[in-house]
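Of the protein chains in this complex, all but one are displayed in their positions.
Then we have chain A:
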Amino acid sequence: MTNKKFGALLLLLVLFTFGAKAQLTTSVKINEVLVVNEDNFVDDYGKRHPWIELYNNSAGTVDLRGCFLTNDKNNPRKYMIPKGDVLTKIPPYQHTLFWADDQPTRGTFHVNFTLDPNKDNYIALYDADGTTLIDEVVVPAGQKADISYGLDMDGKGKWMVLSKVTPSTNNVTLDSNEKVENFQRNDSWGIGMTITAMAVVFLGLIVLYLVFKQIGKAAIKASQRNAQKAAEASGTKMSANAGQESGEIFAAISMALYELSDDNHDIENTVLTIRKVQRSYSPWSSKIYSLRQTPVVKK
């Protein structure tokens, strides 16, 4: 039975781990593509080629090693992003650029295909298994030189011809904090914020109040049922406020018991406790494992 439980737990753990990995790689998006690079970004060799920008649309670092980039629907494993290169890790909400120059010998970020401006270019990113599609896009034919095609919002939004080319940076950059400016413009006195926020604070605590009012009622009823049973068993009458006794009553009883025990056993070293002494076993709390074995002298 224990083995079964352990096995189930292990299975869940494995599934969770795979799920977590999948969730991370699927957050990568193809973000921007430049098909005709005449007077734009140059690579480390000083050459201009088409490029594909990927964007990590998550709050965690994603490692692209082992994933596949392709321009062929029938061949998802066309270019494997090499393993062992630390630069394949994309930090949260950041970008990485691949050069479509058909020269993979130039390094990790040079793929083994190129983009053709005269036809639709299919580009896809596959997970390390080579079958799970992470993201794909078809860049329409006839792209103009040095004008990129990308998402209007990084990692989301619609594909469109972008007004400015932004290799390895955000497609959209904000010159201001829109939220704050909105408050400055529409709520210069802060009344709106006060009303909204206080309403939410009150709402949260009112809901908590209502829930615990009901839980309290249920607890009092349960205590009354127990008191009723105890009264029936002992043949006494149940007290009117059974289940709602104040802590002061119990404190007074405890103090009286303690004093009684103190008076009667003033010489003995007794301690009155209401602490539960029975403990459930756990290897973490077991002293057995922290004890040193007694050395045995071999004769």
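Quick note on the criterion: contacts are C-beta pairs under 8 Å (C-beta built on N, C-alpha and C of every residue); 3 or more make two chains touch, one makes a residue touch a chain; residues count from 1.
Criterion: contacts and distances are computed from a predicted model.
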Chain not displayed: protein name in its UniProt record ("Glycosyltransferase family 4 protein", "Peptide/nickel transport system permease protein", "Sodium ion-translocating decarboxylase subunit beta" or "NUDIX hydrolase"): "Sodium ion-translocating decarboxylase subunit beta"
Listed residues A:T61, A:S163 or A:N177, member touching the removed chain: A:N177
Of A:L87, A:V138, A:M153 or A:L203, the residue in touch with the unshown chain: A:L203
Absent-chain contact - pick from A:T132, A:S168, A:S223 or A:S261: A:S223
Touch residues of chain A, complete complex, unshown partner: 177, 179-180, 183-184, 187-191, 193-194, 196-198, 200-209, 211-213, 215-216, 219-220, 222-223, 243-248, 250, 276, 280, 284-285
